[in-house]
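Have a look at the structure below before the remarks.
Here the complex is missing a single protein chain, while all its other protein chains stay put.
So, chain A:
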Amino acid sequence: MILRIGVMAVLAAVVVGSAIGVVYARQESRQRFVELTRLTNERDDLNFEFGRLQLEQATWTENNRVEQIARERLGMVSPTAAETVVIKR
């Protein structure tokens, strides 16, 4: 009899324990999900920022613009064949 009560008590404790475990796991998963969402948003925002910066860089380094500045403002020219020296080893 005592044995049976003991078994029941243990089983009851296990059931309660697993119930609490479920609740805990659920809560944990929600918290993690919230954290994940926050980090994902942060990552996305950083990616967007990066994209914007890339775009800005690409606009500044646009070949047409670089060429114009090089030629007109800095007075640069492409070396002609006559000004090129080929070094042979």
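Just so it is clear, contacts are C-beta pairs under 8 Å (C-beta built on N, C-alpha and C of every residue); 3 or more make two chains touch, one makes a residue touch a chain; residues count from 1.
Going forward, contacts and distances are computed from a predicted model.
A.B. asks: Just to verify: the chain that's not displayed, which of "ABC-type sugar transport system, periplasmic component", "ABC transporter permease protein", "Peptidoglycan D,D-transpeptidase FtsI" or "Serine/threonine protein kinase" does UniProt list as its protein name?
C.D. replies: According to UniProt, the chain not displayed is called "Peptidoglycan D,D-transpeptidase FtsI".
A.B. asks: For the chain that got dropped from the picture, name the residues of chain A it touches.
C.D. replies: 29-30, 33-34, 36-37, 40, 44, 47-48, 51-52, 54-55, 58-59, 61-64, 78, 80-86, 88
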